[in-house]
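Please read the structure below before turning to the comments.
The complex appears here minus one protein chain, its other protein chains still in place.
And now, chain A:
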Amino acid sequence: MLENAWLIPLFPLLSFLLLLFFGKQWKEMSSHVGIGFTGVSFLLSVIVLFTQMANGSGGAEMVWLTIGQLEFRFGVVVTPLNALMLVIVSLVSFLVHIYSKGYMHSDERLTTFYSYLGLFTFAMLALVISPNLLQLYIFWELVGVGSFLLIGFYFYKEEAKAAAKKAFIMTRIGDVGLLIGMILLFWQVGSLEFNDIFTAVGGGEVPEGLLTLIAILIFVGAVGKSGQFPLHTWLPDAMEGPTPVSALIHAATMVAAGVYLVAALFPVFEASPAAMTVVAVVGGFTAIFAATIGLVQTDIKRVLAYSTVSQLGYMMMALGAAGYVAGVFHLMTHAFFKALLFLAAGSVIHAVHNQNIEKMGGLWTKMRITGPVFLIGTLAISGVPLFSGFFSKDEILLATWYDGRYGLFIIGLVAAFFTAFYMFRLFFMVFTGEHRSEVTEVRESPRSMTIPMVVLAFLAAFSGYINTPWFGTFLGDWLAGDSEFLPFEHHEGPVWVMMAASLIAFAGIGLAYLIYYKKSLQRDFLSSHMPATYTLVFNKYFIDEFYQYTVEYAARAVGYLGSFIEKYIVEVIVAAVSGVTRAAGSLGSKLQSGQVQTYGAIAFIGLAILVFLVVWTGGYL
């Protein structure tokens, strides 16, 4: 079965192609086509997962092209990490496909939407089973295209257009890093196959300094894709896309591709302590930085977006602290609860036609399914004991502790506190208190939307139990099990870490409860004391403005120089090139007079010149 894993991405591709060509006739039916094909993919992924568990890793590869000594291959590989990613991606995609049937039902371009979803799912699934960096890179870019198309789905909205462009360009900046890293790696190792790379790195064939550079360059690619500081600003803006897309791409799958890349190339990173520190520090900083911004946002999707950035930072921090299992574990639990939260948020938006949490409230009694599942998601992300997020977060904190990164350990705790606080702030403002929405008749969403949420809620609650200090570390043993390149040791953590994490979570929840539910504390008791900090955080640390101003001032300062260069150097060169090209063209067509004697003469003159040159250079004259 493993060698046939290439079938998995093929079904969404088929869905994309079918909808592209026949979608116009099918209209409403398109959603069924999309759902059906991704459903098959999901089933196959599950089969692959179990086959992998039973028989170990495998795959298939063939030579695609041989040019001289160079060999380019393509194929599939199924390792525990890939199999897990396959199931996560296909499951979330499948659920999002079902959910969209309800959420997008009134949209005229439903068919287009489903075909884009198919394209994205194809690219993402193909990405996670790539056995070499070149193939991964191709699908990495294709995933970016899918994301671009889906963010800009409402292309008639200026913001959506701008957001799509921003997302594409900012991730491209990261991709340049990845590409350079890949080229350096190819130059050093002579192959882009994961196994060859690991063998070469393990054998110390790549000089230490260069290896660090390569790892950091590859990490730059991950920074762009996973919205890490300082390339994170596209992710909140990407919320302009339809909400199911946010759940699929900007919560569960594509943004996790950066984390996946670091995890897949973990042996490369591990060989360079400096690169590991960079990963850990960038991750930790992003985790707390984005969490503080999340504290004060009022758009429900933006809160979740900053939370995503923060959680991805968490995963990076774990990987940087040698917590391979912790990072991947959190990737999985996060995919479930964050997709759930986005879908539930979509359900709320669907009901009240608004995204501002100031204009919601009191929805608990009116949305009998959305409310509870949102609560489950909130509990999971806050790290409340017994929910999935609790176990994965605990694993991350342990990893940082054992790696001796105590500063990051503290940052992790503080970020966890913030997370619990802003998530429950969100929950209380949306679901409790008085009804503030302009829509009076709030109805629960249709079954097609609630069922996927319930499934995800189940997973958000219980998926953590596959790796717990109490019932065994099944996931960890399996993930690192049959790889010769991954050292895995599970840390039996001190109990107080777990206690501290729980206490922190409850403290955050308690504070949110006091402010937003009991209202015994003034909402602005903090912000009124620290107006400057509030403004700073509310405006997302002015990062966008910073980019705008630095770009603007720099542009203005460099502008004059630039316009000078542009006018007198670049344009002259461009004009010269196009002028020469045109002139050559005109000259050529002028010679083409239609006179046959001219043609003969030209051939003869050409011959004469050549003979002269040959005789002359031959030294016979």
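By our rule, contacts are C-beta pairs under 8 Å (C-beta built on N, C-alpha and C of every residue); 3 or more make two chains touch, one makes a residue touch a chain; residues count from 1.
Please note the rule applied: contacts and distances are computed from a predicted model.
Selecting from "SoxAX cytochrome complex subunit A", "NADH-quinone oxidoreductase subunit N", "Fe-S metabolism associated domain-containing protein" or "Xanthine dehydrogenase, molybdenum binding subunit", the unshown chain of this assembly corresponds to "NADH-quinone oxidoreductase subunit N" (UniProt protein name). When the missing chain is restored to the complex, the residue among A:I183, A:V574 or A:L610 that touches it is A:L610. Contact with the undisplayed chain is limited, among A:N55, A:N195 or A:T581, to A:T581.
What chain A contributes to its contact with the hidden chain is residues 62-68, 70, 581-582, 584-586, 588-589, 591-592, 594, 596, 598-600, 602-607, 610-611, 613-615, 617-620.
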